[in-house]
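First, the structure itself, so that you have it in front of you.
Left out: one protein chain. Kept in place: all the others.
Labels for the chains are A, B and C, by order of writing; each one numbers its residues from 1.
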Amino acid sequence: MLSHAAYGKSRIRLVGVARHGDRHDVRDLTVAVRFEGEYDTSYTAGDNSDVLPTDTMKNTVYALASAGVDEPESFGLTLASHFLDRNPRLQCVRIDFTEHLWRHIAVGEREHGTSFMRRGPETRLASVQSDRQHTVAGAGIADLMILKTAHSAFAGFRRDEYTSLPETHDRLFATSLTATWRYLDTDVDFGASWRAVRSLLLETFATHHSESVQHTLYAMGEVVLANVDHVQDITLVMPNKHHLPVDLSRFALENRNEIFVATEEPHGLIEATLTR
Amino acid sequence: MLSHAAYGKSRIRLVGVARHGDRHDVRDLTVAVRFEGEYDTSYTAGDNSDVLPTDTMKNTVYALASAGVDEPESFGLTLASHFLDRNPRLQCVRIDFTEHLWRHIAVGEREHGTSFMRRGPETRLASVQSDRQHTVAGAGIADLMILKTAHSAFAGFRRDEYTSLPETHDRLFATSLTATWRYLDTDVDFGASWRAVRSLLLETFATHHSESVQHTLYAMGEVVLANVDHVQDITLVMPNKHHLPVDLSRFALENRNEIFVATEEPHGLIEATLTR
Amino acid sequence: MLSHAAYGKSRIRLVGVARHGDRHDVRDLTVAVRFEGEYDTSYTAGDNSDVLPTDTMKNTVYALASAGVDEPESFGLTLASHFLDRNPRLQCVRIDFTEHLWRHIAVGEREHGTSFMRRGPETRLASVQSDRQHTVAGAGIADLMILKTAHSAFAGFRRDEYTSLPETHDRLFATSLTATWRYLDTDVDFGASWRAVRSLLLETFATHHSESVQHTLYAMGEVVLANVDHVQDITLVMPNKHHLPVDLSRFALENRNEIFVATEEPHGLIEATLTR
Partner (left out) sequence: MLSHAAYGKSRIRLVGVARHGDRHDVRDLTVAVRFEGEYDTSYTAGDNSDVLPTDTMKNTVYALASAGVDEPESFGLTLASHFLDRNPRLQCVRIDFTEHLWRHIAVGEREHGTSFMRRGPETRLASVQSDRQHTVAGAGIADLMILKTAHSAFAGFRRDEYTSLPETHDRLFATSLTATWRYLDTDVDFGASWRAVRSLLLETFATHHSESVQHTLYAMGEVVLANVDHVQDITLVMPNKHHLPVDLSRFALENRNEIFVATEEPHGLIEATLTR
């Protein structure tokens, strides 16, 4: 009757400070740990004897972080191994990270070594999943808000009796991109790969002549698979955050495609996975 | 290369008012429509000729609502049929509803017929998914915040060197329940079934002698499958919103299990699916 | 140069459980403490010698709660006195409460004594402010979402060249009410008064023939001042959460004032204070 079960700890907040003299680095992570395995009797009989408390998962994250936190994917591999080694009933462990990004504050021409400001709203994602046979590392970007004011059209689409949308060859195209990808193996320079994927996504979004959200989404995924060797597949989720031109003709004014209402709801939602 | 793709419209806000003389009823829905099908060339070539605009999906929701909105599952079946009939390249359509619940305001001993207040934070969920072969209706409850101040223990669990959690036989147990279930067929009294499941979930949570979140989650799912005929499976997601007893001994005071800190993060996260 | 300064602790989460045999009661409060006084040298010279840490404010809330938490206004009076007694440089202290409301879960015909569900989204507010000369207790309701589907008009308004709004004699009127009021003295049955004000606000909203949000807001405040003796003044803030009729005529369909789009932004914002 129990066809699926998982348990774990979410939103473990970990800030690691690496102190190199006057220059510090910060890793600001929200971590989730998730166990699947032979834990059915905890559900069916209230038998906790094999259940590692989620509080212990949290403690383990902090304890293992004390050896230093480098790339989150690497730390995830360490955590996954640790949990698999010690919990025989654990069949599949998953570690998820959201990294909140900081940059050093500029003071005059120089970066201050120990003072930081958040850069965002985007966050970096990382994940490790292992079922003892296979271990897969993944990465991603969430909430990367991007906007094109040219080279974006939507025309030639199917119409029916409920279609009132006008065709447009010059619209605003805004989205809050979430992209996640998985690596073919775990022998990857995770930081360099993340930066490479991020740059390719931004540059392709910027330069693409878009016929639709779908069209640009695909182009963005394609360029990642073509240029970053270790990426096995990539999933892009792109809400179409509609910016509607304001009808000023009611006020005897002209809107030369310059004045828009930004809307939150409803929004289109386009998603796809591209696989090598 | 395109291994998965979907597109649609999210967060379509629809409020329907049924006017029966001095007594009105309100349906307040957030709707999402999602298409999967033979739309690959829209991604790969920017060819929109088969793409029904998401704006048309939105218009269709409002147009079909004008015939009256009863249970959201029934409305979803109507929408799914409509879209499948007219879009030959559509292979799988999904309609999701979040219903924001309102009750009539009481004036003295009576309910006022045309004035309402929200009841929540809980919302009602409903969904319909059809791939032309099979049509599955589902339902759910989100954000049902519940709390037990007795009959909740967590003891006898596995310990390792990072375990510091004390055993407890009398803890607070608070969660924000999200439960979703699917029906075996679509010939269901959706409103009555939803109310029945909701009552069973609440009553079981209230009366269960809990050895853990897992233990109570399972009991809640089990009673639904045992008592509501049409339910095929049910998934429960229960974050453990920890309430920590405050250590007052530092101040020469006693905490007789009465004073707690409610925490949002980190939280345990327990989930399972029970299938008939 | 320092023309105003305050410091304190916000979002202190306190859950108190009163255990009366098989019947428990829950007080779930978010508390804020705020000090104003002769603390300028902490700002100007980094001199902390008179600064009670905000961590101590938090500890004090928990310590004093161990004697039992009844109405939040009463607990606020206790806290305010405590802080004023011990901190000679404190000139004005303010304690704010948001109470998250719970009800007992019904099992069959009876309420279960130790299991609860949240009722909301509304919260109860309470406050105490004292400057050693005067102590003022206040109360309130936040996020009370209410809706009228009849007896709401908006017509006869001023027009200019940018006015496109049609007059309406039968619109939906939805708001998320925040009302706060202050008491003339502190010798009040705070629980009974809060319930009385809440009922009057709801009943007046329900039965009023509204010419505008302003008109109904005033009627709601007026009835409170007329009927609840201890209330000195009341402030109501009412966003006008617009519900727009959908134009279905484009689809050769009629909208008999039944199908609406609920919008979050932009919204009207109406506020006023009525004083005895």
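In this section, contacts are C-beta pairs under 8 Å (C-beta built on N, C-alpha and C of every residue); 3 or more make two chains touch, one makes a residue touch a chain.
The structure presented is a predicted model; accordingly, all values stated were derived computationally and were not measured.
Which of A:T168, A:T207 or A:N227 touches the hidden chain is settled by the complete complex: it is A:T207. Here one chain is not drawn; of C:H24, C:K58 or C:R124, the residue touching it is C:K58.
The chain omitted from view is touched by exactly one of A:L144, A:L236 or A:A272, namely A:L144. Residues of chain A that touch the chain left out of the display are 13-19, 24, 26, 28, 59, 62-63, 65-66, 102, 105-108, 112-121, 144-151, 172, 202-203, 205-207, 243, 246, 248, 251, 253-255, 257-263. Although one chain is not shown, part of chain C still touches it, namely residues 1-13, 30, 32, 34, 39, 42-56, 58-60, 63, 86-87, 154-160, 162-165, 210-215, 217-218, 222, 225, 233, 235, 239-240, 264-276. Considering the complete assembly, chain B touches the hidden chain via residues 161-162, 164, 250-251, 264-265.
FYI, only the chains that are shown with their structure count from here on.
Distance between chain A and chain B, defined via averaged C-alpha coordinates, is recorded as 24 Å.
In this assembly, the C-alpha centroid of chain B lies 28 Å from the C-alpha centroid of chain C. Rounded to whole angstrom units, the spacing between the C-alpha centres of chain A and chain C is 37. Counting partner chains per residue, chain C has residues 251 touching two or more of them.
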